[in-house]
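In this view, the complex is presented without one of its protein chains, the others remaining in place.
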Amino acid sequence: MARYDFASDNTAPAAPEAVEALVAANTGFTSGYGTDPVTARAGDLVRAMLDADAEVRFVASGTAANAISLAALCRPFEAVLAHEHAHVCTDETGAPGFFGQGLGLIRLPGASGKIDRAALEAAVTQPDVSYRQPAAALSLTNATEYGTVYTARAMRELIQPVKTRGYGVHLDGARLANAAAAGFDLKAIAGLEVDLLVVGGTKAGMPPTEAVVIFDRALARRFDARLKQAGQLPSKGRFYAAPFIGMLETGAFVRHAAHANAMARKLAGLMPFPVRHPVEANGLFVEMDEVTLKRLHASGWFVYRFLDGSVRFMCSWATTPEAVEELGEVLRGIA
Amino acid sequence: MARYDFASDNTAPAAPEAVEALVAANTGFTSGYGTDPVTARAGDLVRAMLDADAEVRFVASGTAANAISLAALCRPFEAVLAHEHAHVCTDETGAPGFFGQGLGLIRLPGASGKIDRAALEAAVTQPDVSYRQPAAALSLTNATEYGTVYTARAMRELIQPVKTRGYGVHLDGARLANAAAAGFDLKAIAGLEVDLLVVGGTKAGMPPTEAVVIFDRALARRFDARLKQAGQLPSKGRFYAAPFIGMLETGAFVRHAAHANAMARKLAGLMPFPVRHPVEANGLFVEMDEVTLKRLHASGWFVYRFLDGSVRFMCSWATTPEAVEELGEVLRGIA
Amino acid sequence: MARYDFASDNTAPAAPEAVEALVAANTGFTSGYGTDPVTARAGDLVRAMLDADAEVRFVASGTAANAISLAALCRPFEAVLAHEHAHVCTDETGAPGFFGQGLGLIRLPGASGKIDRAALEAAVTQPDVSYRQPAAALSLTNATEYGTVYTARAMRELIQPVKTRGYGVHLDGARLANAAAAGFDLKAIAGLEVDLLVVGGTKAGMPPTEAVVIFDRALARRFDARLKQAGQLPSKGRFYAAPFIGMLETGAFVRHAAHANAMARKLAGLMPFPVRHPVEANGLFVEMDEVTLKRLHASGWFVYRFLDGSVRFMCSWATTPEAVEELGEVLRGIA
Partner (left out) sequence: MARYDFASDNTAPAAPEAVEALVAANTGFTSGYGTDPVTARAGDLVRAMLDADAEVRFVASGTAANAISLAALCRPFEAVLAHEHAHVCTDETGAPGFFGQGLGLIRLPGASGKIDRAALEAAVTQPDVSYRQPAAALSLTNATEYGTVYTARAMRELIQPVKTRGYGVHLDGARLANAAAAGFDLKAIAGLEVDLLVVGGTKAGMPPTEAVVIFDRALARRFDARLKQAGQLPSKGRFYAAPFIGMLETGAFVRHAAHANAMARKLAGLMPFPVRHPVEANGLFVEMDEVTLKRLHASGWFVYRFLDGSVRFMCSWATTPEAVEELGEVLRGIA
């Protein structure tokens, strides 16, 4: 039986706090499509976490949440600025173009998953020409795909040049909990002029659910119709809202992420292969040749070779110290 | 506190069989995106229920499942034949056109939600002209939006003229359980040349989940990429598969639907207003003027005026005989 | 050899004024994509005709021009209010949904191609619900599909209730020349809060070309990129602009339309069949049974049965009095 403990942070089960809240919410008849009291309560908790007076929706898919957000910020003949290895660029089967009717992605370089500021400046100062899709939005990811974490200040430096030009800003927070656990101040987001934020529930240890936070109220008009048309306005909304209640009321959202981050650091300490990126969140990326990776797979542990050629190990709320040690031993055996 | 017991069949909580299976599946690490053993087991159960060697996928949204199916059967410059009051025509915010890049809907009349055969014949014999979207698929719904149920024979009569022309067939089974409980033979579907079937989990009493059944294997190629791009390939697939296991292994899927159907019949027996459509599944549609509906709402019971002008009462697995009696009394009081 | 003189107003050749201007513009090298002096001159003439400080673009297709306009005014989860027999609803193969990613069309009734004001009011006062595409724009057509002509006042009465709600307004002017020849004041359009106007060149007697007039300057931002992506930013722009120069400088645009309108009236005078709609522009719609239409076709004259069941005869700049008389005689022979 293959071990998927480190293959991704979505191979874990859901945390007890999330499941218990889901079960608790499963009582009695209630109104549909996010108009129920459970959804209202979860929205309040998200607003409190962010200290922001924003609209909140709960949806099933992070891929859809990101793509819908980009489509809300860009017209089809415009483009989104994003890190070349951002999830929206590489792991969503072209969903932004599908939901955004061909909207473009301008792929920017940058070390360890963070957009290079000079590259961003170069991109936004490109002249508008009719034969190219001009930028209209910036998409950031925190924690990044490489397990690094932007500070609020670093984000502000990237957001400022696009806001000056009137562009929108999307923040992919699939691993926002891990960023928060690493010290990123969630209450700073509202002040960063982010327009749309996706708060990841799934990778944070919930059953499938993501929160879309609409900071720019002008974007909120008819957002439910937008979601419904896109298959992301659940009729039984409480099932997507309740896990957030369980995780936010108990503090498990950040606490579990802190544990995941700690497990990544622990694994780094045991790792016999060179570590490629700073270990700030719950991912660890190491240099490993193909033969060695095959031996690791053969030993029963499944992990992915990632976009930059390194091999990725992800930790989650459910990663145990024992599993980290067990894996460490296996790795030392094949190193 | 408003009562939503009869407002829809998605206002109910999830049935214990579904929730228990979900909780049971929530253990250990597993592979993502529908490659896990829980999803495999649920697929087997759906295949067994249908007695069909078909591909099965579990997704979050019935709206998306329907729209993706239609997009798989039609190109943007073609159209789908559907009942004018089918869910895909009236309740999905234009999702078929969104997922299908503008694909058309040819709205057909027919009593009590069933497509009129002569109207279908007239539509399929329209000449292909370049300035109009020609039909390329038929979409049926069973049980229908008006709580009536097609027999396999009646479906065959509608499917035959489109299959003769090489068109695809989609079956919206949001209430397939209710149709089955009313006598529709689920094992007949495979022989009806249906290409894509959506089996409703949500309205059958599960947490949000729908099964997409791909009878035409040629359509299955790269279907996971299709779903992923459309935001309907859940990473934690077991949460959408497990409820089907709980409901199918125990027989609760049809048993609960039979209860819902029985509650609709019971309500029909107590109803002081004229019933407009045959009560074959879990819905009851009655003639009620606006003043009376307002009084019903004022009494705390929420129901919708429907597309044909009647007022709709939906029953579900969770509808109690006591609630039916309580509502019956209220209705007699305002009649 | 079949006679297409009355089949449509696009069966005619291009008028000499248009062709001469095209040939005259075909000299020397010039910059591309509408940045050339010919395009600039044609834009000035359109602005002068409308007495409006608007942006003007010249494109190849009226279908595309309309669909792009609607896509600019509506998001995919919104809808356009239009006459149920408007060209955008019935003759463009779903182009609005294709260019607008599934945007909806709300089909309104109304006598002789004009939107019924009460029906419009009823539509705009519908509540916004998430499961239906709410209106965001109004599309008018002048002259209408049935050869009738709105006055500026009648248009204002339809526009006012949508502008009050912040909706956009599109005017399909495929036969704007005919409307002008019938007395519609082109200089009134700017005051009517029309946002996007398509001025038909093709049906007015030009080689294929349409002018898109952008009254709302906010919509003009990146419009060239919008057109380029949609295949409607011609590299050799002068070929689409020059015909407008020839037709507008000489007055032929309205003069030829006046001739076409006069030919329709002349045909009405000779018509042995009941005329169904007021003959205000260049079309004539008569009641004719299928056997008689077949005899007309057999006699060599091709015309279409139209959406309301009547048979349509269209006149153009090239229609001769002799052809009208010849046709009149044929019609009397089969009546």
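Each chain carries a letter (A, B and C) given by its place in the written order, and its residues are counted from 1.
In this section, a residue touches a chain if its C-beta (ideal position, glycine included) is under 8 Å from a C-beta of that chain, and two chains touch if they have at least 3 such contacts.
Keep in mind that what you see is a predicted model, and the values were worked out from it rather than measured.
Asks: Can you pull out the displayed chains that the omitted chain is in contact with?
Replies: Among the chains that are shown, those touched by the missing chain are A, B, C.
Asks: Touching the absent chain in the whole complex: find that residue among C:E92, C:E145 or C:D195.
Replies: With C:E92, C:E145 or C:D195 as choices, the missing chain is touched by C:E92.
Asks: Which one touches the absent chain: C:T90, C:Q232, C:N261 or C:S310?
Replies: C:Q232
Asks: For the chain left off this view, which of A:S112, A:Q133, A:N178 or A:N261 is in contact with it?
Replies: Considering the complete complex, A:Q133 is the one touching the chain left out.
Asks: In the complete assembly, which of B:V59, B:L108 or B:L227 touches the absent chain?
Replies: B:L227
Asks: Can you list, in ascending order, the chain B residues touching the missing chain?
Replies: Where chain B meets the chain not shown: residues 33, 75-78, 101-102, 128-134, 222, 224-230, 233.
Asks: If you put the missing chain back, which residues of chain A would it touch?
Replies: Chain A touches the missing chain through residues 76-77, 79, 90-104, 130-133.
Asks: Tell me where the left-out chain touches chain C, residue by residue.
Replies: Interface residues of chain C facing the absent chain: 2-5, 7-8, 10-14, 19, 22-23, 26-32, 60-65, 67-68, 92-95, 98-99, 101, 202, 207-208, 225, 228-236, 239-240, 302, 318.
Operating definition for what follows: only the chains that are shown with their structure count from here on.
Asks: Can you name the chain that lies farthest from chain C, using the mean of each chain's Cα atoms as its centre?
Replies: A
Asks: Where the CA atoms of chain A average out and where those of chain C average out, how many Å apart are those spots?
Replies: 48
Asks: Based only on mean CA positions, could you tell me how far chain B sits from chain C in angstrom?
Replies: Chain centroid spacing, chain B to chain C, equals 42 Å.
Asks: Between chain A and chain B, tell me the centre distance in angstrom, where each centre is the average of that chain's C-alpha atoms.
Replies: So the centroids are 32 Å from each other.
Asks: Please output the residue numbers of chain A that touch at least 2 other chains, ranges allowed.
Replies: Each of 101, 225, 228-230, 233 in chain A touches at least two other chains.
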